[in-house]
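Just passing along the structure, written as structure tokens.
A single protein chain has been omitted from the complex, and every remaining protein chain is retained in its original position.
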Amino acid sequence: MPYIPTTPEETRRMLSVIGVEKIEDLFADIPEEIRLKRPMDLPKPMSEAEVKRHMEELANKNKVLINFIGAGAYERLIPTIVPYILSRWEIYSAYTPYQPEVSQGTLQMIFEFQSLMCELTGMEVATASHYDGATAAAEAALMSCADTRKHKVLVSRAVHPQYRDVIRTYATGQRIEIVEIPIKDGRTDLAELEKLLAAKDVAGVILQNPNFLGQIESMAEAVQLAHKAGALGIAVFDPISLGVLAPPGEYDADIAVGEGQSLGLPLSYGGPYLGIVTSKERLVRRLPGRLIGATRDVDGKRGFVMTLATREQHIRREKATSNICTNEALCATAATIYLAALGKEGLKEVARQCVLKSHYAYEKLTSIPGVTPVFTGPFFCEFALKTDKLTPKEGYKGLADKGFAAALDLTPYYPEYEGAMLFAVTEARTKAEIDALAAAMGGLLA
Amino acid sequence: MPYIPTTPEETRRMLSVIGVEKIEDLFADIPEEIRLKRPMDLPKPMSEAEVKRHMEELANKNKVLINFIGAGAYERLIPTIVPYILSRWEIYSAYTPYQPEVSQGTLQMIFEFQSLMCELTGMEVATASHYDGATAAAEAALMSCADTRKHKVLVSRAVHPQYRDVIRTYATGQRIEIVEIPIKDGRTDLAELEKLLAAKDVAGVILQNPNFLGQIESMAEAVQLAHKAGALGIAVFDPISLGVLAPPGEYDADIAVGEGQSLGLPLSYGGPYLGIVTSKERLVRRLPGRLIGATRDVDGKRGFVMTLATREQHIRREKATSNICTNEALCATAATIYLAALGKEGLKEVARQCVLKSHYAYEKLTSIPGVTPVFTGPFFCEFALKTDKLTPKEGYKGLADKGFAAALDLTPYYPEYEGAMLFAVTEARTKAEIDALAAAMGGLLA
Amino acid sequence: MIRLRDYEPLLNELSVPGRRGYYLPECDVPGKAEDYLPSEALRKEDAPLPELSEVDVVRHFSRLSDLNYCIETGIYPLGSCTMKYNPKINEYAASLPEFANLHPMVPVSAAQGALELMYKLQKYLAEITGMDAVTLQPAAGAHGEYTGLAIIAAYHRSRGDHDRVEVLVPDSAHGTNPASAAVAGLKVIEIPSDSRGLVDLEGLKAALGPRTAALMLTNPNTLGLFESDIVEIARLVHEAGGLLYYDGANLNGTMGVCRPGDMGFDVVHLNLHKTFSTPHGGGGPGSGPVGVKKHLEPFLPVPVVALSESGEYYLDYDRPQSIGRVRTFYGNFGVCVKAYAYIRRLGPEGLKRVCEYAVLHANYIWARLREHYRFRYDRICKHECVAMPTKEMMDNDVHTKDIAKRLMDYGYHAPTIYFPLIVPEALMIEPTETETLQELDGFCDALIAIKKEALENPQVVKDAPHNTPVRRLDDVAAAKNPILNWRKLGNL
Partner (left out) sequence: MIRLRDYEPLLNELSVPGRRGYYLPECDVPGKAEDYLPSEALRKEDAPLPELSEVDVVRHFSRLSDLNYCIETGIYPLGSCTMKYNPKINEYAASLPEFANLHPMVPVSAAQGALELMYKLQKYLAEITGMDAVTLQPAAGAHGEYTGLAIIAAYHRSRGDHDRVEVLVPDSAHGTNPASAAVAGLKVIEIPSDSRGLVDLEGLKAALGPRTAALMLTNPNTLGLFESDIVEIARLVHEAGGLLYYDGANLNGTMGVCRPGDMGFDVVHLNLHKTFSTPHGGGGPGSGPVGVKKHLEPFLPVPVVALSESGEYYLDYDRPQSIGRVRTFYGNFGVCVKAYAYIRRLGPEGLKRVCEYAVLHANYIWARLREHYRFRYDRICKHECVAMPTKEMMDNDVHTKDIAKRLMDYGYHAPTIYFPLIVPEALMIEPTETETLQELDGFCDALIAIKKEALENPQVVKDAPHNTPVRRLDDVAAAKNPILNWRKLGNL
């Protein structure tokens, strides 16, 4: 039987040891009335070869487009060794390291992940991973309320709309008020922020940098304003951007969260991704989720264990700092391998190429007659354009027909920027591809 | 530097320990006149990402056809676990197991391979692998001469033409005479064989079963004839066919060799493949190549070692039984995993499906008006057809244009069967694909 | 690979200035990045990441991986964790480039394969659980719990039932149950278990009332016992105006035999990384789809994968009563691919057989161990059973933790220990259907041998493990003075 080794003869032997006659006897405690009296209505089994073929056919129903969309998920060059190392079953088929003596591999990798996140962000502590950037941001919002004992969180309207959605969902249950900080020319309006902080009833202030519109925010200033009002400064960062941009630790953020997909994870239609949560040391016991710590064994040898578990739901149950249990350890390991492969110089180079290629694309596209930028501030690798001749829907579809995923329509998220289309360019794009995109765009407008 | 970890600073340190100034000093012993004074004329380096893209582009220049060609290499259903296990670097990046204490994995896998080959063929010993089926056959020819001290080997004309070529190449150096046994209706002509054996100067008689034309030979009879004349009976077998066909051990072959590609190896445009060499126990010290044996360690624990190395070139140099050193261990491991996954029932089922599907295809194709079989005897999974309306070249090309690799032209190999086209059908083909082939063939003839 | 060196340094300890493991293509567009960015936005110093060569990186993680137990090592009998074999064909499917490289924001016309897979998986999971609609968005079991409870809360709110804020949770429940309720803003009321290890009906009745939002139940529960009063329980909860939430982590114990939907549950989450064979990744990623009955469908998170009349799959955002989003995009798609492949491979009979053999194996372990260990609830179980050391063992100061550690010396991973909380010194054993009889026997033999040792030579058990790369670690020191990144290591 597929995936079940036990033979009929062994089944008989086991039944007789148990002292029952047939397997059904083991289900005698299930009331007759709720038993399923028919086979489940599912497609009939396939052999492995048929599954393989079927999955390939399904996959081929997707179209391969050259990707110029970011919006929180980025196509990147992934060193071949990342998937190759991850494909070791030692790594992917282990459970949560409940028995540290036989799980030092996982434990040390996650300890390294925590350490790398600290090096990258300049923050003091990092957790062992969260579901994704959005839930990480929501957890940060909850943390700030727990820490300040206030119930209002300000979120910039320039934060990824899906992140704002998730923060709002989590806030609803917890009866936390979420207030949006307005934007001005694509960046958080700090004057408005100052006003919103005036009442000093704010737990945390959340900005994203670079923000959803690609623009670079004045993070230091925003954090300062938050601190002045007794609120925590919470940054949502793009880990790749930290190759060139000031890290949250430098601008004194209290909590910094981010989406780690860019660190070696395939796009995979939106998941599994990787939530990164970092904070100042003083908040360590408020951190949601798992933490790995270093210690010694009885022989004095260094080893790693899950620690501060008293914050977690295994022990504190409803009083835990959060409910997260299974997290994204394998994705954290991917990020660890990715950063180990890239190293100091590599990460800087990736960030630089993002800047250069996106600016090259920006120049190329805005030099097409009729195409104009929506915002004027500096950007990292994403930018919004508009044109009078084409609705974003037409651009998105027209470019897809020509083989490009590009020109994401911003209208549903920002009606105030109706007609804006978002482009992202990473190091994975070549000059030739950018030129081809510009030509395609030119073609649509001609 | 790619693939070289040593940094400039480390280079300096190492040079100073050596006591030279620069790396070039280490090449001082190379005469000036033969130094290459220019960079090699090779394409400039590519980054990993560029190599990846380039290799994908090259690969995409191949066309994917539905395969109905065999001729010594067979598309098969390969259990997913075969490539997955083989991708463990523990298995593929180890060297020949020169230090058995840290190579028990390789050693036991190859011992298992030897054992499985014995179980499959019914022969008494098997070596740890050879380059491919053809070189295995050539080695068998040489073995028979060494054993009988005679210098003539008879090879059926129904043996794979490339195998015959390789046997001839090897025979040339060794001054061994190769004589072809004629065929009749696609099978070795045993009456002619008997005549050729009359002089009793023959070392070995080589038949393939099923033969290159797909037909099933009377192996037992042929071996009997050989034995009667003091020659060794040498069988070239298709391991998959042994799921249903009588194994060489049953019909008393002295040496049995085969191509193991069918046992879990991808087609890979012809290699790496796997030569299988098995024999009777009494020939063990004449066997070419590596052998793994079981023994005990100093604590009495079972372990495996390379053994009978005195036959090999490491020790006997020019007096070795052959020159083979690096063989096809990883391919042998693939075969081991494949057979472990398939098991007794699985192998039988593969063989049966080959028979049924090829016969279904045979019926389908020969029911097209104008298509006739070339041979009338029983076949395993390959058969030859002809038609008056189409040359094989036209058939081969016409079917390729319609997406099929099929109708291999036999004329260059067998001018006597001019117009014959060879088809193979394995368990990897579906009824729908066979029907499509028949429809395409019908189309070409219409 | 063979482990000859026991100690693997940390990445930063392996770093050598100037090494690189990955080189980008040379930049094919001109310029200097700094020219495009305001100087105050730039980082002052490079991120101090370690510097390693490619071979350094591969060897480091290979050596680390060799310190792990994994499902390919042997039985992984963690109770409540359903550590079954992860079929390699599933990995293959998820790694197909057209899935792995698909951006979540491409036009739906370019993602029809992915959407079809998700749509069908929603349907299959609905059928398997007996529910009406499913979302794949939650990233793990606890995330599913949270999602399900948020849906329940929204449902009550939508009916003006603002007082329904209490969630009843049995004392045997997994810790995420109460924690998820708390995150969802609900109040947890603990329900006692009775002498059978099942929900105490009287206790339940006492707790039910106009404030009841829901009862959360795992069935089979964490003792591996089927809540055979479930029909009565469902009636009671529904009568009280509450809803029933099914924690599907234990679905391996009932799949194909009976369905939460038919038991009366309104909401269910599943752990694809348990029942549906997707690997656990050393702690994730998981996937925690949530199924609901018709009346809760409007509250599902957005988007839902839908099929248009013209036969195109699309993402439906037009759901005004939705609780909103619980994460970005559409869920852990890569995990869903594996679960989908698994369901297609096994079909209805195959999935039912999974449950039957999971239960057979668990009962075999129980039957083999019952003379040697204590079983508080000594009867036929479902997919797991919960043992305890005997009094004589405890008298020799041999505890559950010691048994767990000693098992490693015998070559086996330990069961879940000290959970469920209601069984003191619990050894919670879940073998799953993918273990062989030989492995089950080896595991039982080891436990029996350890018992003997505990009586005759307890020290060897108390000092275990003896042969692991590290031995017992000092948790207390770790928690007292937490060292959470390599900068803090000092001389460790």
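As written, the chains take the letters A, B and C, and residue 1 is the first residue of each chain.
In the analysis below, a residue touches a chain if its C-beta (ideal position, glycine included) is under 8 Å from a C-beta of that chain, and two chains touch if they have at least 3 such contacts.
Because the structure is a prediction, the values reported are computed rather than measured.
One chain is not depicted; across the entire complex it touches A, B, C. Residue B:119 is the one among B:119, B:201, B:252 or B:394 that touches the chain missing from this view. Contact with the omitted chain, checked across B:154, B:242, B:255 or B:368, is made by B:242. Contact between subunit A and the unshown chain involves residues 2-5, 7-10, 46-50, 80-81, 84, 89-90, 102, 105. Interface residues of subunit C with the unshown chain, by the touch rule above, are 1-5, 14, 16, 53-56, 58-59, 62-63, 65-70, 72-74, 85, 87-88, 408-412, 434-438, 467-469.
As a convention for this text, only the chains that are shown with their structure count from here on.
Ranked by how far their CA centres sit from the centre of subunit C, the chains are topped by B. Counting partner chains per residue, subunit A has residues 48, 52, 77, 79, 87-88 touching two or more of them. The set of subunit C residues that touch two or more partner chains comprises 19, 22-25, 52, 54, 56, 62, 87, 89, 91-92.
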